[in-house]
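A single protein chain has been omitted from the complex, and every remaining protein chain is retained in its original position.
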Amino acid sequence: MRMLKRTLLKSALGGLAVAATLGTTAQAGEVEVLHWWTSGGEARAANVLKQLLEEEGHQWKDFAVAGGGGETAMTVLKSRAMSGNPPSAAQIKGPEIQEWGELGLLGQLDSVAEEGDWDALLPPVVADIMKYDGQYVAVPVNVHRVNWLWANPKVLEDSGVEQVPSTLDELFAAGEKIREAGYIPLAHGGQPWQDATVFETVVLGTGGPEFYRKALVELDPEALKSDTMIQALETFKRTHELMDDGMSGRDWNTATSMVINGKAAMQLMGDWAKGEFTAAGMTPGEDYLCAPAPGTQEAFTFNIDSLAMFRVADEEEQEAQRTLARLVLEPEFQKTFNLAKGSIPARPDLDMSEFDQCAQQSLEDFQRTAEEGGLVPSMAHGMAVRSDVQGAIFDVVTNYFNSPDMTAQQAAERLVNTANAAM
Amino acid sequence: MDNVIRRRTPGARLARWSLYAVLIGMALFYLLPLVVMLLTSVKPLEEIRAGSLLALPQAPTLAPWVKAWSEACTGMRCEGVGGYFWNSFRIVIPAVAISTLLGALNGYALTKWRFRGADLIFALMLFGCFIPFQVVLLPMARTLGWLGLSTSTAGLVLVHVVFGIAFTTLFFRNFYVSIPNELVSAAKLDGAGFFRIFWRILLPISAPIFVVSVIWQFTQIWNDFLFGVAFSAFETQPVTVALNNLVNTSTGVKEYNVDMAAAMIAALPTLVVYVLAGKYFVRGLTAGSVKG
Partner (left out) sequence: MVTTTLGDGTGSAASRRTPAARLQDWLPRLVVAPSFAISLFFVYGFMLWTFVLSLTNSRMLPQYDFIGFAQYARLMENERWWVASTNLAIFGGLFVVICLVIGAGLAILLDQRIRQEGVLRTIYLYPMALSLIVTGVVWKWLLNPSLGIEAMVQGWGFESFQFDWLVDSDMAIYTLVLAAVWQASGFVMAMFLAGLRGIDDNIIKAAQLDGASLPRVYWRVVLPCLRPVVFSAVMILAHIAIKSFDLVMALTGGGPGYATDLPATFMYVHAFTRAQIGLGSASAMLMLGAVLAILVPYLFSELRGRKHG
């Protein structure tokens, strides 16, 4: 099997060898990009890349599939891959890149990587994710920080909350005041991945990065049934009281707009939420506040978006793919895209003066936590575990969060079962 | 039939009134979502936020419709759902035509030329009506790849024909089975062939069931989302996929009016078909398609 893959990769290097088996309908110099950057800020950011690519003479065919945090897009991708006609580039991330690599479907980007000296350019933690079998198969677009708390200062002020809560206890204390003042303390959308986002943030805030890594990355049963986990689960469920009734199925950006409109005070969400604040014309520090999620000042949960390149036969299409990969890492795109999307550039060497204070703090924390060990992959965003394990954890978390009867002990037990099944 | 023994007692009148009350009440229940959709689609955003669901628009506007048709963004393409609307037609028309025609021929051959095993063949084909579509998604993707039809309109037409003939065959078979065999056997004695008999004798009386089959297939295929999203690409996405993208895309503020207008646009063709041809649909059902 291993041998076979090697040969396949070699033949891909050879270029046209696989032309017969891969029916391509795309014309020369076209890149069909499957992605789910569909919300306002995201779409605008992706548009930048499209323009840059078109300036280089290639054509960008936009294949956006909205819905379900990329779930629908993944279905489409699988269907396209099965039919032997995958798009040339797709938004794939985390361990999933490895899974696609194992199937032998990804093309390599080594020539571009060498030219751009990606090994020196990218932080090792980022570069590792982009490689399959030692070769670059994907290009990082950005680094998101998941453990952020967003707040509307006017609402906080109205409710008599002095400052953004920095511990979980402060969060609940502030929540009470905000509720009394007639606002929703925490904006949230009742989708499994959003529930899981809050969950992992609470786990991080309760047990710290070391515990987080043991429990949600290594899936250590001891950690999963420990008292710390029980405490985290109980705290997690208490956050339900801070949310409103209408959250069922609500999209994350609708929840963000509740903070923007002053209907809700805060939201626990990754920094893509900033794209929405920016799109609404708000300034950080004045119109809205960003702070590390309560209790997680010393940690950074990362979520890296990347574009993986599928193996294609057409020479010109390959050229277009390489151009796309090169453009993605160029300062111009990294800057514009991440300014619009709210994340920080995947390459840490850029001048950050144009970025706002949230992004600057994010980059600082990224580098600091990378050294101190607080840098952890986000479970809720598919950076920590394989998709089947992640799904099973989502099931436990979201079910526990939404059912009034299930106790923290029961939930912890189920997490342990899930971990055992995954081993 | 109540005029057979029409008793104009107060009790009967009361019964009549409550009969209408129930019917109209139910009609309101069925209409509620459509009314909300329609009202919302012609209101400016501020009114939606401020007012009640059923409040009449103070300043009705067609802007959301225009935006939904030609300007709204799905992903980074800001061209509305208009283009996808025509994509849908390109898929639906051939798929409906082919599946209906095949269904008619199958129904005719299975009932009027009862060869050995006809019942078994029918029973086996019928299962196609019941297969959950998620189950066939991956094998279908691979098959389309083999045929070189993946992501093409032709591929989508094929998918819809394949899973449509089970229904159309069922309709036509149940219809033709109720047509007296004497008509056909007389023509056979006169030496008329297979297609001639179909053309001259059965086709002219098949209008009701054609209506049923066409309406059914049109609705099913137009409304399909799963196949549409899985087997289409950049140029071939049907309108349901665009609608899904649109309602799941938002720029800060969720534009409910544009969402609703787009939903109305996506629903309009099937709605028109049902309103215009609904009468014939019920008539066609009467003509035998549902008689067990």
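Chains here go by letter, A and B, matching the order in which they are written, and residues are numbered from 1 within each.
In the analysis below, a residue touches a chain if its C-beta (ideal position, glycine included) is under 8 Å from a C-beta of that chain, and two chains touch if they have at least 3 such contacts.
Just so we're clear, the structure is a prediction, and the values are computed from it rather than from any experiment.
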| item | value |
| --- | --- |
| Contacting the left-out chain in the complete assembly, out of A:G160, A:G246 or A:G373 | A:G246 |
| Touching residues on chain B - with respect to the absent chain | 1-5, 19-20, 22-24, 26-27, 29-34, 36-37, 52-54, 102, 105-106, 109-110, 113-116, 118-119, 121-140, 143, 162-163, 165-166, 169, 177, 185, 188-189, 193-195, 219, 222-226, 240, 243-244, 247, 256, 259-260, 263, 266-267, 270-271, 273-275, 278-279, 281-283, 285-286, 290-292 |
| Interface residues of chain A (partner: the chain not displayed) | 68, 71, 74-75, 78, 81-82, 96, 99-100, 103, 190-192, 244-249, 386-388, 390-392, 395, 398-403, 414, 421 |
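Going forward, only the chains that are shown with their structure count from here on.
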| item | value |
| --- | --- |
| Centroid distance [mean C-alpha coordinates] between chain B and chain A, Å | 39 |
| Touching residues on chain B, where the partner in the complex is chain A | 73-77, 137-138, 141-142, 144-145, 148, 150-152, 229-231, 233-234, 241, 244-246, 248-254 |
| Residue ranges of chain A touching chain B (in the complex, touch as defined) | 23, 25, 32, 35, 37-40, 43-44, 46-47, 50, 61-67, 72, 75-76, 78-80, 82-85, 87, 251, 253-254, 257, 260, 276, 279-280 |
